[in-house]
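All protein chains but one are shown in place.
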Amino acid sequence: MANIQDLGIAGIRGGIDSGAFTAVEVAETFIDRVSAAKPLNAFLVETPDHALTAAKAADEAKAKGETLGKMAGVPIGMKDLFCTEGVPTTAASGILEGFVPQYESTVSANLFKNGAGMLGKLNLDQFAMGSSNETSAFGNVISPWRRNDGGNTDITPGGSSGGSAAAVAGRIAPAATGTDTGGSIRQPAAFAGITGFKPTYGRCSRWGTIAFASSLDQAGSMAHDTRDCAIMLEAMAGFDVKDSTSLDLPVPDWEAALNSDLKGKRIGIPKEYRVDNMPSEIDALWQQGIAWMKDAGATIVDVSLPHTKYALPAYYIIAPAEASSNLARYDGVRYGKRDLPDGAGLQDMYAATREAGFGDEVKRRIMIGTYVLSAGYYDAYYTQAQKVRTLISQDFDKAWEQCDLLLTPTAPSAAFGLGEKSDDPLAMYLNDVFTVPSSLAGLPAMSVPAGLDGQGLPLGLQVIGKALDEQNVFNAGLALEERAGFVAKPEQWW
Amino acid sequence: MSMTESTYRIQGATGEWEVVIGLEVHAQITSNAKLFSGAATDFGAEPNTQVSLVDAAMPGMLPTLNGECVRQAVRTGLAINAKINKYSRFDRKNYFYADLPQGYQISQLYHPIVGEGVIQISLDDKDPDAHGKAIGVERIHIEQDAGKLMHDQHPTMSYVDLNRCGVALMEIVSMPDMASPKEAAAYVRKLRSILRYVGSCDGNMEQGSMRADVNVSVRKPGDELGIRTETKNVNSMRFIQQVIEYEAQRQVDVIEDGGTIVQETRLFDTEKGETRSMRSKEDAHDYRYFPDPDLLPLELEDDFIFDCKASLPELPDEKRARYKTVLGLSAYNAAVLTAEHETAIWFEELLDTTDKPEKIASSAANWMMSELFGALNNMGKSIEESPVSPAEAAELLGLIADGTISGKIAKQVFEIMLETGDGAAKIVEEKGLKQESDTGAIEKVIAEVIAANEDKVEQYRGGKDKLFGFFVGQTMKAMQGKANPQVVNELLKQKLG
Partner (left out) sequence: MSVDKETVQKIANLSRIAITDEECEHFVPELNQILGWVEQLSEVDCSNVEPMTAVIPNKLRLRADEVTDGDKRDKVLANAPVAEHGFFAVPKVIE
């Protein structure tokens, strides 16, 4: 039997079920892991009592012979974008310092209903705006991974769900929640050598999740493997009347239907994803992925998504526009920080509070969003971007006439060193080049750890599916996973 | 319908000026819960007790749409013969203010739920059809109300109450079709009447259920439209007229002094009776509208619209026409009885007590307008609060119609009804007010009157016709007013020769 700390959701479930260990032992193991992992700065708040209470409940339920929830006794990490009742929630922003929600987000409530406990709140890019976890007001998250050059350069865990990725990769939490707006689950999963799944837009309720860009934000699961992601997503997802964009559909039993036999499946390889300056290792991994897909019984087809190149610029209009409005509520009146200079009026108070409370990247995006929506520019920027978004979505629809799934790299590079790109916003944005198009189209997509680069850092492959077809995405992910046999894990240096 | 040219003019130093008026009326949609949250909408609750976490714009809160508010907006649109847009959307209007927790108001700019419609107004109460005018409605959209700021509770702070925040409003935007304060008032009165008929708004202006943004510009007759100002949140019929008069005069003065009008938002100072520029915010007009990504497009099914249509009551214009043509009421009576839905309902409940409503309609209408309205007015009561019910009134009118009591006695009976709550027949019976039509009894009294006034009989017969009234009076007096006056008249004429 492996160490408890190396187990994922299914492993913990099996161990509790067989009596190999109790849920409380699991909780205690990970609580210790959390408190020992401070150097990674993955957790903003630790909630050991929450994890223990859930574990005790699981053990008691088992003792009484009750059926256990899907996540019974699994202590998870919660991205600090999910509002948790009575537990400080900040979105990693100074403007929400001290905010204690009086309500539980639907996603976290669903997980708790299914028996999960919470180890704590995970660090992230401020308001989920970033791809390296360097925009948090509470310090960078440091990846548990290090380059194999013997140096000790701090590596980014990716972002925005960087705390989640680091916690799972470092065996500090067996699984964690993430949110994905333009790649914020998949890119950090790839950077940290774990599995990350973003479902179809509308599968997970957005109620109680701090909004970044409403038409793109989608919660998902981050875990060790495909099976764990499927179990956890089943526990998170579901129709919610409180979210008008929630899909009124039952949650399929994805885990039960997992099947890595891809016979009869057509895997599309979009030619536009072969971008300039892509490291050869990424390209080689992609070719390897194609071979694995064939090995699993799938046929490979070349497809074209002609508007791919416009996805990122469209995203960087739409997301900031929505964000500029979504973040207007942080004004120092009802919660969070208030900065009231001497003699300041109401509007001065807003400006001072927001100046002091928001980080640079957040300010940058609010200003971009404000600009593109402002009088005279709305049609040229915003309307045009939403039209391009339609074209991007139509590209996918056309591709689905030829194939069932798409296979691409998750990110154009492996994880980079902290600070290496933080001076160049645009270079940072390009990290999401492969993940943004499917976000714009609301499609389910996942990243599977598939290998290491020359520096010993993880690389991921992305599977994108049709809307609502999470099952085939999971199945293809499983097929890749079985063939990749990715067992590398970061050595514990912290 | 004949259109009436307004003759309202401002006399300036350089000649006459026309006034062009458009109104944006904000009407609170009658609903139990708010537009996008489940909090209550009752007026006058303790501060911040009718606030959900959605209304307070807590992080991660999302709007869900109240179907009743949609239904009422559609019904209102149908009531003014407007185009119902089967596809509409909600947009965010972004600005920062302490009464607006989200930092944006959810409204409908690009795709409102209701398109163009029309409202018929009249400046002539006596005969509305003779002097009518059609005022165009450009659109009706649904939006959220803001919260309330209290400035007088603390020396250095304003207090914020979010109870109103998120309450559903319809913004009813007229075309610039009105040309005088009177027309504007008539428009608001008619709109209010329609909203109350439909039941989509209670029209209570004191409680802020209806308020208007008043757009005013002036021009020389025949010229292009001038630059307009918008005076916000005017909350009474009288103030709307004052704003127009003040603004029109002010604009004429500015222009004639060589100045130009700035398109701006103004406030009405009710104490001074003046408008003034709102503290200018340079970004006030850059609201950065865009479709609310938390809400999907609102798509209406034919069935939904059909059901809305089917649920509409007979509306004031149709009703007025029917009262004239079918019930035979005068134009004036028909107009008065249909102006308020409650009055018409009361009237119709009265008519419902008979199989032949057209037979009693005119007398019932006259009685309501002379007797009932006067009494209610004295008591300071509305018609819904009338102590006498339509059925009770019908009983009273029935006694007049069948000759049991005279109109004069009826007044007395009605007064007793109001005081005691007793029925008319019971009162007549108990007080012995029954009218005497029996010729024998009346002849007997007449004989006595003639006998007691021989001298006057002589004078009458000698040509002093005026004395006839004296004999009627004496006879009625002797019979305590209960004699049928017609019979008395006839018999007296016979007996006096």
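As written, the chain order gives the labels A and B, with residue 1 at the start of each chain.
FYI, a residue touches a chain if its C-beta (ideal position, glycine included) is under 8 Å from a C-beta of that chain, and two chains touch if they have at least 3 such contacts.
These figures come from a predicted structure and were not determined experimentally.
Of the listed residues A:Phe30, A:Phe138, A:Tyr201 or A:Phe416, the one in contact with the hidden chain in the full complex is A:Tyr201.
For the chain left out of this panel, the touching residue among A:Gln347, A:Gln402 or A:Gln492 is A:Gln347. Across B:Thr14, B:Thr49 or B:Asn81, the single residue that touches the chain missing here is B:Thr49.
Touching the omitted chain from subunit A are residues 98-100, 102-103, 200-202, 215-216, 241, 244-245, 247-248, 307, 309-310, 313-314, 316-317, 324, 328, 331-338, 340, 344-352, 354-355, 358, 363-364, 366-368, 370-372, 374, 377, 380-381, 383-391, 393, 425-426, 429, 440-442, 467-468.
Hidden from this view is one chain, which touches subunit B at 31-33, 37-40, 46-56, 64-70, 89, 96, 98, 149-151, 153-162, 267, 278-279, 283, 286, 288, 291, 295-299.
The rule is short, and it goes like this: only the chains that are shown with their structure count from here on.
Residues of subunit B touching subunit A in their complex: 53, 56-65, 92, 94, 96-98, 101-104, 158, 160, 285-286, 288-290, 293-296.
Listed in rising order, the residues of subunit A touching subunit B in the complex are 82-83, 89, 91, 96, 99, 101-103, 105, 206-211, 213-215, 241-245, 321-322, 324-325, 327-329, 331, 333-335, 346-347, 350, 370, 373-375, 378, 382.
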